[in-house]
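Note that this complex is displayed minus one protein chain, with the remaining chains in position.
Entry: chain A
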């Protein structure tokens, strides 16, 4: 019967020829009839065939009871057939939608959870249940500072409140591939999530995490203050490697073929177009990225103007008010066409010689979680300093103007499609902000994280306090 769903489009009602009116199939003989127009009811009455199956959802209807019935054996068979059918159908997206699958890319069909005997036992032995209300503080926990480890604490807070990551770990999806599980950072993350969501309110002491980080990212070892951004990248790198069981970076790192949870959530694609100024040929490369590092005004490289002849156009509903730099300004600068001067000529494959060119970066593929890094710490040959310029950032960010596809549309003279504003694919919601107070030599990291939809909390090592949205948006970033 389930394989017949393949041919569902060729099944039509034997009485009126329609195939859209809740078609049912008789379980006694070969007859298809509409439910809505009562054709199947007529058949049931005249032939006394009292059972029929709904061809869309598989429910079994009994004409005597005048209702759908639920038989345990039939449900078992249905589940099994559904599973088989899903495997066959996995490549035809239109039919797959009938099973309400969520395309998580993990290749599993969504099915409602039913407890096994063992799970029922566990649930009976552990009767304590936790209910999530709007003002409960589950998931919030302070972290003890183990000696200038606030840079690590902030990133940990941000990661434990990344919804997809949280769901991954709390549903036990990590299967350790490492030779020695005790050195697996992913296992340690899993434990960390358990600690955070355990409901304990005392601060957690992340000594094991720190030790693992020191072991696998030597450049971060030691009690000096480190850079939170560097820690984020190092942590993502180690987690990504450990997901594949790669202990010491020996396995070939091919980011294009990795499907680990880190790549699924954090990896985006950055497109770099180099245009030859003579023949206008474009050479394109796409590189994976975990973060977007943005230059700020006040650094030694000039910030304004954003691009030759640019105006203060309105993007994301913010117009450029002179005086306040916005995140959007930084992004526009990041994606501006840049003249690579005469000292940096590129070999053009079209002209077969070295020519001047312009380079432009755009987003080819957006990650699910985007990390924006404001380059506040300047380490140039002359000086090391911190740029404290306030950069305002929004709660909601639309990345559409910075996409490679948008650039192509603009170049082809098409204006932005109106349906794009209805399309939510490029829109982001803010959920974590990491701030640094102080100077390059001595400073302190704190973070703001969003717990429920509009509830923000400030995390200062072991101290968690409620924060307002204004506090978050006013912070330096």
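FYI, contacts are C-beta pairs under 8 Å (C-beta built on N, C-alpha and C of every residue); 3 or more make two chains touch, one makes a residue touch a chain; residues count from 1.
As a working rule, contacts and distances are computed from a predicted model.
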item: Chain left out of the displayed complex - its UniProt protein name, from "Actin-related protein 2/3 complex subunit", "Snurportin-1", "ENY2 factor" or "UDP-arabinopyranose mutase"; value: "ENY2 factor"
item: Residue in contact with the excluded chain [from A:68, A:214 or A:390]; value: A:68
item: Residues of chain A in contact with the chain not shown; value: 59, 66-68, 94, 97, 100, 419, 422
